[in-house]
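Only one protein chain is missing; all other protein chains are in place.
For clarity, chains are labelled A, B and C in written order, and residue numbers in each chain start from 1.
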Amino acid sequence: MRAVLCGAALALTIAPAMAQKSPYADYQRMAAENAPVELYELAGEEAWAKKQGPKNVSLERCDLGQGPGVLKGAYAGLPRYFADADRVMDLETRLLYCMMTLQGRAREEATKRVFGNADHASEMEVLSAYIARQSNGMPIAPGTSHPKEKAAYALGQKLYFHRAGPWDFSCASCHGEEGKRIRMSELPVLYKPQYAGPLMATWPAYRVSTSAFVTLQWRINDCYRQMRMPEPAYASDATVALIDFITVTAQGTPYRGPSIKR
Amino acid sequence: MNTVRRVLLQGAGVLAAGLLAPIAALAATWNKEAFGAKSAPDALKSIGATHAAPSGDVVIEAPEIAENGAVVPIEVTSNVPGTRSIAVVVEKNPFPLAAKFDFLEGALPYVKVNLKMGETSDVRVVAEAADGKRYTASKNIKVTIGGCGG
Amino acid sequence: MPGPMKMRASLGQGFTEVRVLMTHPMETGQRKDPQGKLVPAHFIQNVTVKVNGRPVLEAQTSQAVSRNPVFSFRLKGGAKGDKIEVSWLDTQGETNKTETAVA
Partner (left out) sequence: MRIRRALVLSFTAGLAACATPATAPIGERPPAPSPRDLDEITAVLKRDFHERGQAKMDRIQLDEVQRACNLNADHPPADAARALEQAELKKIPFPAGSLIGDWKKGEKLAQSGRGAMWSDKPGVQQGASCYNCHQISPKETAFGTIGPSLAGFGKTRGNGAEMQRYVYGKIYDAKAYNLCSQMPRLGSSGSLNDEQIRDLVGLLLDPASPVNQ
């Protein structure tokens, strides 16, 4: 009896590449239902209203694309082109812009600790949690019509397939073919909507393996770390372009985050 | 308040040193023997569940396979009439007893919690009926390694 | 000072569902910090749920509960406005509690 059970278990372990439904689907559903993301949303609500910087004002007048202070649906509409900055911006890049313009903070100070840890989440992380929640249920709809939005998509696509560094990796080295895994982790093919959709619908997220809340800027940064490349600057055109490329690929998918990741 | 705190801190210190000393009476109960047990049989013994009867009335909902052992969601419902308590034992964890829930008048015998699992293991749930009889069910949960390991 | 808690209590079919989140490291005592030093055990040992001041559930917990614990409980019946209180006590004698009214 035991041998039969073990055989079945082994088959399950080996099957994921071929399975229609991910063997982790139940895990991901239950873990998402039981994720501690609300703690970060609470902290984000406070950070949004906190007066700080040389101008001693909050971020409450920050325009995330839907008008000053409008949070509903703002995350689902990003990245997009902002005329005031003449740039395509994702959520974190836009928040940084507001910190610098509205609050008068220096870039160096505002980006000193953008990636937190299990003991202490960063301001950007908690703000991302709070703001993303208010797009829950809305379709992902980044800007795609402005020439700079088109350029960001094109650059992101080129970067995605660009092989470089000591290990000759591009994003597509791991996220380029269907049905592949790294260890037991299934690899979403992020230039295809059927993979980009479910993935982008759940970022930012509480990351189980580090017990920390993480953002898309972190995700891109950490991919380049593991690709053995130098470090991309936070909120740079390169990181925004990659986020834009994958978000545009995911467009139309209802956003259901913030959620949980392995 | 300060006194309470100090007594509790001392209790924790003693606990950490591995000595057996009763935690101050003011503190809530915590079954040191059961939680300190290093094998599943010892843990079950110390909660009086060695001879628990297998029962379909103890329902465990959990994933068959977990992407990461740091968070494994587990939902337990006991349909055993008059359930007084539910204990959750992760058999292969260094300290197998993970949690014990005592249901007083007003609570339903149901709980959902995230547990840590060091490796693939059976997770055993023991429900205690009003008459003190123990009923049990278990479920195997696989824990896998993912990611680049960087 | 303990980190924040968050709780929601909502009426279900004949019961009240309570979901509570706690900020806590739940250190096992077996994890090493980046410098290679063992991080001492530090975890919640007791959780108490009260309805209108009366205890209805008492949990004893170990280091096997995940960091930033999330619990869901169900209470018999219940009515809008019932006061739910959840408190915890950890290995260092630290405590925290949160209250909410059933919505």
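Convention: contacts are C-beta pairs under 8 Å (C-beta built on N, C-alpha and C of every residue); 3 or more make two chains touch, one makes a residue touch a chain.
Only a predicted model underlies this, so the values are computations on that prediction, with no experimental measurement involved.
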- Determine which of the presented chains are touched by the chain that is not presented, and list them. A, B
- Item | Listed residues A:P54, A:G104, A:G179 or A:P254, member touching the removed chain | A:G179
- Task: Tell me which residue among A:R29, A:R61, A:H120 or A:R163 touches the hidden chain in the full complex.
- Result: A:R163
- For chain A, which residues reach the chain that was dropped from this view? 10, 13-14, 17, 150, 153-155, 157-159, 161-169, 173-174, 177, 179-184, 187, 191-193, 224-226, 228-233, 236-239, 248-249, 251
- Item | Contact footprint on chain B, counting only the chain that is left out | 144-150
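By definition in this document, only the chains that are shown with their structure count from here on.
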- Message: Need the CA-centroid distance for the pair chain B / chain C, whole Å please.
- Response: 15
- Message: Suppose each chain is reduced to the average of its Cα coordinates; what separation in Å results between chain A and chain C?
- Response: 29
- Message: Between chain A and chain B, what distance separates the C-alpha centroids? Give it in angstrom.
- Response: 35
- Mind pulling the chain C residues that touch 2 or more other chains? 66-67, 69-70, 72
- chain B, residues touching no fewer than two other chains: 70-72, 75, 112-114
- Query: In their shared complex, at which residues does chain C touch chain B?
  - Reply: 15, 26, 28-30, 40-41, 45-46, 48-49, 51, 54-67, 69-76, 89, 91-93
- Task: Could you pull out which chain C residues touch chain A in their complex?
- Result: 3-4, 6, 21, 23, 25, 66-70, 72
- Message: If we count contacts the way the header does, which residues on chain A are in touch with chain C in the complex?
- Response: 34-36, 38-39, 42-43, 118-119, 211
